[in-house]
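The structure's right below; bear with me while I get my questions together.
Excluded from the complex is one protein chain; the other protein chains are retained at their positions.
Each chain gets a letter, A, B and C, in the order it is written, and its residues are counted from 1.
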Amino acid sequence: MSRSNRPLWMDALTARRSRRGVIGTAAGFGAAAFASKLPLGPVAAAQDSAAADITGDFNWKREDGKKIKALLNVHPYTDALKADLQAFTDLTGITVEYDEFPENNYFDKLTVDLQSGQGTYDVFMLGAYMVWQYGPPGWLEDMKPWIENPSATNPEYAWDDIYENLRTADNWSLKVGEPLGGGGQYALPWGFEANTIIYNTEVFDKLGVAPAETMDDLVALAATLTEKAPGAGFADMYGIATRGSRQWATIHPGFMTQYSREGGKDFELQGDALVPVMNSDVSVAFHEKWAKMMKESGPANWTNYFWYEVGTDLGAGKAAMIYDADILGYFQNQEGGSANAGKFAWHPGPKGPDGSLLTNQWIWSLGMNAKSQNKSAAWLFLQWATGKDHLTMAAIEGNMVNPVRASVVENAEFQAKMANNKNYLETFNAIIQDTKILFTPQPTFFDATTLWAGSLQEIYGGANAKETLDALVGDIVNAAE
Amino acid sequence: MSVATANPPGSEQDGYVSPARRAWRPYFLVLPALLLTIGILYPFVQGVIYSFQNLKATRPNPEFVGFRNYQRILTDNDFWHAAWVTAKFAIGATAVETLLGVGVALLLARNSKVSSFLERFLILPLMIAPIIATIMWRLMMQPSVGILNYILKPIGLGGIAWTDTPAMAMFSVILIDVWIYTPFVALLVLAGLRSLPSAPFEAAAVEGAGPWFTFRNLTLPMLAPYILVAVIFRFMDSLKVFDVIWGLTQGGPGDALIAIQPKAYQEAISFSNFSTGQTYMVILWAIVYLTTRLLISVLGRAQARAAGV
Amino acid sequence: MATDKPSQQVHQQAIPEAQGMAVAASGPAVDPDARPRSIGGIGLDLLTIAYFAFALFPIIWILMLSFKSQDQLFTTYFRFDPTLDSYKAVLGLSSTTESVPFMKYFLNSLIASFGAVAVSLLVGVPAAYAFARYQFKGANDMLFTLLSFRFAPELMVIIPVYVIYQKIGLFDRHLGLIWVYQLITLPLIVWILRSYFQDLTPELEQSAMLDGYNRWQALVKVVVPLVKPGIAAAALLAFIFAWNSFIFPFILTGSNAQTVTVGALAFMGGAKPRYNVTAAAALISLIPPLVLALSIQRYLVRGLTFGAVKG
Partner (left out) sequence: MATLALKGVRKEYGKSVVALKGLDLDIGDGEFFVLLGPSGAGKTTTLKCVAGLEQPTLGHVEIGGLDVSNIEPNARKVAMAFENYALYPQETVYDNIAFPLRSRRYYREPGEAQSIIERVTTTLGINHLLQRLPRELSGGQKQRVALARVLVRPADVLLLDEPLSHLDAKLRAAMRAELKSLGELQSTTSLYVTHDYLEALALGDRIAVLNEGELVQVGTREEIWHRPVNTFVAKAFGQPQINLVEGEVIPGHDGPRFHGANGAVDLPMHGFDVTPGRKVITGMRPRDLVMDAKPGMAHIKGSVWVTEPLGRQQEVTLEAGGQHIAVITPLSSLAIGDTVTISVPVSRILLFDAESGQRIPAKDDAAGAARPIAEMEVSRG
């Protein structure tokens, strides 16, 4: 309905412009300093760390009889962990109690606990972006001293086995705008998602089309699929599903991946000042293209698409392809996982004009509460949970994909397990070197990116892209003040 | 009251109660509730105190900033936008629920075989937690796999994008809210209908008054207090809307459904701008408080009028 | 609500009203069975059916959803192969590690909701009685303070409460939930019951006092039986609101005291949204309020009437 009649809410959007206009003049925003490059919080020096208290030979039974509490998100990774917990208790004598919450509410729960400073949970799951929110207030334990202390960490831990881009993603100086790496290790990579194209081979084969190699091809391919698939026996099928809800999570998968490949940036350092640049010409052009693609070839009601609608539509045969987390396709492809299980294939997605395959990633990581009273026991748990043994078992017997350790990916059993997911491993290997966090680290990531998603929705609804993004930049600057 | 002496009159008698004890009697009755309440009052006051600080994640040691948060928020267009969204939702939802609820109550009060049978199901939608009901509605409204467009297709209404535009999104949240809470209004009004005295209606029937005349001049005025109570309850809760909006679109598309409470939630919890979120909530509390007081005084007058009938 | 009226009003209406719904049948409603069925009557019946189609369709749909398998969840509408898998998952009968201890949450919800309503009745009935019958200094302030909690957004208190609970060990405890649920249940019960007591002529319990009973006995033997419909209705409403509460149990509990609202949502996480299991969970959580409502149905409509209406 809205696909053809889009100007319905143009008026409302025009009104929005002037609403923001009251706050300040849009012209001034482009160059406005968003934040200066200052350290935000207490940068814990290595010698202050509780890790320094651990001396002598490494011993798994060092904290025998202790109890730690974990906050977990409902997730296949968590299921694999729960299934293996007894092994940890047998190994260390430590018991793990956990509370589990669904993802939509998980971070709210975690934030409230960390904010309260009560240290209820010794360890918890978090994403790399959360380090930017939780690190500066000093809520996260820096684990670098722990990793580097041979008395605390088992000799077989093999920290370097974890892909470097993933390790770097959880490592930050806590200075706004400063690139990742070169600071404290505020979380340990545990499992991750890279964003790729996943498509329905049955449709592609029947229509004789192949995955797109450029952004323009992707727009055209999606349109072709939308046009032809319903006539080819795929009732109600449309071209492409991506996330579209008013959440920061709408920006970070396919959108951010392709945005970066096309040369788009979120912030730029200008001198000592960090400046939002979502209103650059490259960015405006990309927003228009993306919105057009979703409007013409995406689902009706796109602005209400969370990750699970994206996965659901792929599985139900409503979406011909998705541009989202690679594992979202994996779960739909499992036997009994959806009506079209077994029909999906992976592709790295369109390259940038310069051939770029930059890929944004989401890393489920494990972190330690800086207020924990059981840091030594918590550390034993964390190194076990991110260690080779557990992750290998979890990837092969459970659904712990994608693995964060090269050794697990290279494991023959794992390769065999993934073989029936067409081109999954090929895609993985093609992008893994370019898979990193493509956002600029800064503590208002969630506010800014949520506003960003709202702006994308407005452009989708028909608003002028340039004006909307100018206003977005203004809002981000304002919010920081 | 007699003057207390060393040996108050009657103190040795059966059934003696000292004047002090008598004076304290109501307080004793209220005391347990009050003690419980004080337990709640503390966090409540604490919440208000936060609104006078500048606490946020990046500033773990907050300072008092007086009314600066209030000043900032009340001059911020985001607040007025949220207030406008809240007002639209609250008025829209309350109006529809009231009209529909009164209608349903009148239909049920007929006590026909059909309505008596159906009445027992009236309360069901109230019993599903709003947060879960909203998730279910969300799935029903999904254009690709949802059932609503599937069953509306035969009557030419397939392909509705339920939450794609601000107007549709507002329509959809109000629809869900109406589904959940219309039974509440209907229940209250039905109760009112059934307790109306019969004499005036018999008199009207004897005088040959038509049904519409009877409804307008008898039923409606006498029912007014009940309807108003339903309106107060619903309006008060609609101003605090959160579950339905958050569950459906998290405030989207754009910021079309960012009402005050979702805005406050986002600021306080999602973004850790704690004092800002808390200030939004104190303002919301004040709005609800004042609106309710106003409506209650209207109710008082309506009751007085109804009593005069 | 907070108006200053003499506490000893004589409501002559109260006695006939309390005597029951004798009026109801002969009320303004026209009994269509008493006269020939008209076209209009059928039309109104159709309208009634139309509303209930709207009201009940989602529930029927949820019921169907709960019997669908995961792979038919999004590809079937009315015709599908029914399975009990979702119920097995909710009841913990399936062996997968993805199961959520839902029945434990169910029990938690029962304890917290019943506990909250019981506490509210225990402290709320005397308080409501005092507010209705006595004039005392600060009464209006206390009453309005109590009621104003209902105006407060739940989020406003949640962080302070969280901190306090962590400190005094009420986090993730049933008692903690029962206490914080008072925000929901106590104002409701005091509000409704106070109006009830006001509606009831004070002379009934005064008469009992002269007949040899003390104040407490008069309350228990004479007043409470008369306001039973009000207590039942207020308690049911309070129970439903407590049972459906989401934000409090979500923030204030962990695995030990978690409730069904939070538990049902847990099925929406993981690799894929399990709407079918969530639907089964929602239907199972519907049982307690439903049973409660059916068991006090005869009080319900009447009970709501005279409580709620008096400001």
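Just so it is clear, a residue touches a chain if its C-beta (ideal position, glycine included) is under 8 Å from a C-beta of that chain, and two chains touch if they have at least 3 such contacts.
All values reported here derive from a predicted model rather than from experimental measurement.
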item: Shown chains that the omitted chain touches within the full complex; value: B, C
item: Contact partner of the left-out chain, one of C:208, C:232, C:280 or C:293; value: C:208
item: Hidden-chain contact residue, picked from the options B:19, B:66 or B:211; value: B:19
item: Chain B residues touching the omitted chain (full complex); value: 1-2, 8-11, 13-19, 22
item: Residue ranges of chain C at the interface with the undisplayed chain; value: 4, 6, 8, 10, 12, 15-16, 18-20, 22, 135, 201, 203-204, 206-215, 217, 222, 225-226
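Basically, only the chains that are shown with their structure count from here on.
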item: Graph class of chain-chain contacts, one of line, ring, star, complete, other; value: complete
item: Relative to chain C, chain with the most remote C-alpha centre; value: A
item: Rounded Å distance between chain B and chain C, as computed from the means of their C-alpha atoms; value: 14
item: Contacts with 2+ other chains: residues of chain C; value: 74-75, 159, 265, 268
item: Multi-partner residues of chain B (each touching 2 or more other chains); value: 145, 269, 274
item: Chain B residues within the chain A interface of the complex; value: 57-58, 60, 76-77, 81, 138, 141-145, 159-168, 248-256, 266, 269-274
item: For the chain C and chain A complex, residues of the former touching the latter; value: 69-75, 97-98, 100, 158-159, 162-163, 166-167, 171-172, 250-251, 254-255, 258, 262, 265-273
item: Partner chain C, residues of chain A touching it in the complex; value: 69, 71, 73-76, 79, 82-83, 97-106, 108-109, 112-113, 115-118, 120, 308, 311-313, 315-318, 327, 331-332, 334, 336-339, 341, 399
